[in-house]
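What you see is the complex with one protein chain gone and the rest in place.
For clarity, chains are labelled A and B in written order, and residue numbers in each chain start from 1.
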Amino acid sequence: MTDLLKNRRLRDNVLQLVFVGGIALMLATFAVTGKTNLDAQGLTSGFGFLEKTTGWRIGFSLIEYDTSSPYWLAIVVGLLNSLLLGAICLPMATLIGVTVGVMRTSGNGMAELVGTLYVEAFRNVPLILQLLFWYALLLSLPNPRDAEPILGGIVMSGRGFYFPALNVLGSSVVVSLFVVLGGASLALWLQAVRWRDADPASARRERRVLGGLMVALVVLAMWLGRLPETGLVSLPELRGLNYQGGVRVAPELMACIIAISVYGASYIAEIMRAGFNAIPKGQGEAGHALGLTRWQILSRIRLPLAIRIVMPTMINQYVWLFKATTIGIAIGFADFFMVISTSIVQSGQTLELIGILMAGFLIINYSLAWVLNRVNDAIRLRGSQLRI
Amino acid sequence: MTDIVPPIARFREVLSKDLRRRYFATYTDTAVTLAFAALVLWVLWGLLDWAIADAVFSADGREACFQTEGACWSVVTNRWRIILFGLYPFEEQWRSAIACITMVIVIALSCLPWFWNARRLPLLWISGFASFYILMRGGLFGLTPISEREWGGLALTVFIFAAVSLIGMPLAIVFALLRRSSLPWISRIMALVIDTIRSLPLLTIMFTFALVLPFVLPGWAIGDTLYRVIIGYALFFACYQAEIIRGGMQALPAGQEEAAKALGLGYWHRVGHIILPQAFRNALPPTINQFVITFKETSLVTIIGFFDVMASGRAASGTAEWSFAVIEVYVFLALIFFTFTFSLSRYGAHLERRLSVGRR
Partner (left out) sequence: MSDIAVRIADMNKYYRDFHVLKSINLLVRRGERIVLCGPSGSGKSTLIRCINRLEEHQSGTIEVNGTVLDDNVDHIDEIRREAGMVFQNFNLFPHMTVLENCTLAPILARKLPRAEAEKAAMQYLERVKIPEQANKYPGQLSGGQQQRVAIARALCMSPQIMLFDEPTSALDPEMISEVLDVMVGLAQDGMTMICVTHEMGFARQVADRVIFMAEGQIIEEASPVEFFDSPKSERTRAFLGQILGH
């Protein structure tokens, strides 16, 4: 008997069995308890509630939505809002972050100082605090009657920012967004699969065709979504107490954009700085020896190398930054999380909605990571004989 | 006279050469330097004006606040007790203060290498946390009992952070060891669990543990909402920290474990004496970063409804008399967080420099 106990193979199998069994037991307990509680409260389980009307408003929506819309539409609105926030904040954070990162490694003392001040100021304060701060700041802007338009059409007021806008339906904008994203993804995939090893002239031709197709589709979407009897662009005009026309970006959305972009940028700047520092000095020296200017060395040698070095870390950072968009609930921005939590409060279908919430985030994060990993593969340095 | 001038002239020459290289090397550099310098001075001037020159500091300066455009720090001097201690009873607030200071001392001591020992560090944290808990909770040593519901402000934030760290770290070690197990079922399931939890926003996890878990837990396991949220946060922390530890373990040459095996050391001896100590050394800078982030993210509990330092800050400025001064309160809160996180991340950077010097 003791011999059996000492057998390593047997031990390994028993351990695995116990582990898997323990987890299964835990999940089974959850399922049984959950079912009992649901029955006791007389709630029906299942996803039928998604067809029911919500009866409540959503502050910001890209597509048509009102109080008589079903739950599933509300969830879609929340999802689109989260995606919108992500689509705006991630590129902005990258832009600001890369700039600050370049500043911090530029060699110019003043630029480095400003970069350091930026990073330390925004990295050491919690995101939610920054969000509340920006929101309070935006709300304290003068109200529309007293606000002066700047740059010939942009108004910053306590009720929101007004921008000149194209007179098209929201759904056209969404479609265009999808076209751009889809086109970009397609381009990246083709780059890795076809264009890298293909003849440059034909690759360039195919690139032009894809670009033209994307532009055509966007223009078509805009044309079809044109609002009747209006010009192409509408400018915000003061009528009475408020501005009419143009597009109004609510303070909630604006605060979220500013806070998440600025916070994310401070982390990206640090990552970029690490990337720049990881580039051997010999690269810059070779550039100088060849007679390149500092800007050329930066833009054509150091920056591309730094991006390739930090890509895996950046992927984690982007996934994390997208998750940070849930913070919108603190100031009432109707992102995915807030819509789900309101639905839970209103409909009581807690378990199903939590399941939808988790599934949603898992799908989005895995997709994001997958796309970025394709990008990483496409731009990765090739070969194993590298000596840099 | 003649032997004083040369050193001064040389000093000035060296200084100006350095200055020139760093700030004025080329025309673009000069332009950039001047532009940024102007920006910094402008921002600094405005900030100092608002925060100090035009500001009102006294506790009953509320009337004066309306006369000036500067900061109204009176909201802080007047309401600091609420911000730091929440609704903790007035006479007992000294206990809250001492508890917080105890935790700060524990964290500061954790930074000393003398404590980096499998015996001393847990002992330090457990005793520090126990003191914190006894001071806040009371019931022993003649202290009046005060339930968790009345804890608030900075003390609650510190409590949550300490509890999450204390539970999360051992959990992280367990997760990391399970993740690298050679048994396929165990490592794959752990990988799935860790990746799934890492893909979810922290807010979602806190929310689930606070509101959803009571549904699926048997009655005895439900416990207090505060402790459920702490466990949820600890789980999240453990998943991130487990990946950091695993990175540290992967940086170890395979030969280390082989040598330990060849010497006849069993699994727990190998893990405890050879693998984990070296993995932690490798993973020290990201671990400190993880603690900094954890402290910052405790502010999220305010959304769930807990009366942490963020909520207490808003409560302090939430009354009709002080509602105009909400930005000053936010700045004060920011300073509290900044002090803690900046010191810790500076320490982390210093540690990283020291560790990389030691490597060949």
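Going forward, contacts are C-beta pairs under 8 Å (C-beta built on N, C-alpha and C of every residue); 3 or more make two chains touch, one makes a residue touch a chain.
Just so you know, these numbers come straight off a predicted model, no measurement behind them.
A.B. asks: Return the single residue from B:62, B:81 or B:281 that touches the missing chain.
C.D. replies: Within the whole complex, the residue contacting the unshown chain is B:281.
A.B. asks: Residue by residue, what part of chain A touches the chain that was omitted?
C.D. replies: Contact residues on chain A toward the absent chain are 3, 6-11.
A.B. asks: Considering the entire assembly, which residues of chain B contact the chain that has been omitted?
C.D. replies: 253, 255-256, 258-266, 269, 273-274, 277-278, 281, 358, 360
The rule is simple: only the chains that are shown with their structure count from here on.
A.B. asks: With centres defined as the mean C-alpha position, give me the chain A-chain B separation in Å.
C.D. replies: Centre-to-centre distance between chain A and chain B: 25 Å.
A.B. asks: List the residues on chain B that touch chain A in their complex, please.
C.D. replies: Its residues touching chain A are 22-23, 25-26, 29, 32-33, 36-37, 39-40, 178, 183-186, 189, 196, 199-204, 207-208, 211-212, 215-218, 292, 296-297, 299-300, 302-303, 310, 314, 326-327, 330-331, 333-334, 337-338, 341-342, 345.
A.B. asks: In their complex, what parts of chain A are in touch with chain B?
C.D. replies: Chain A residues touching chain B: 12, 15-16, 19-20, 23, 29-31, 33-34, 37-38, 107-111, 113-114, 117, 120, 123-129, 132-133, 136-137, 140, 294, 319, 323-324, 326-327, 329-330, 337, 341, 344, 350-351, 354, 357-358, 361-362, 365-366.
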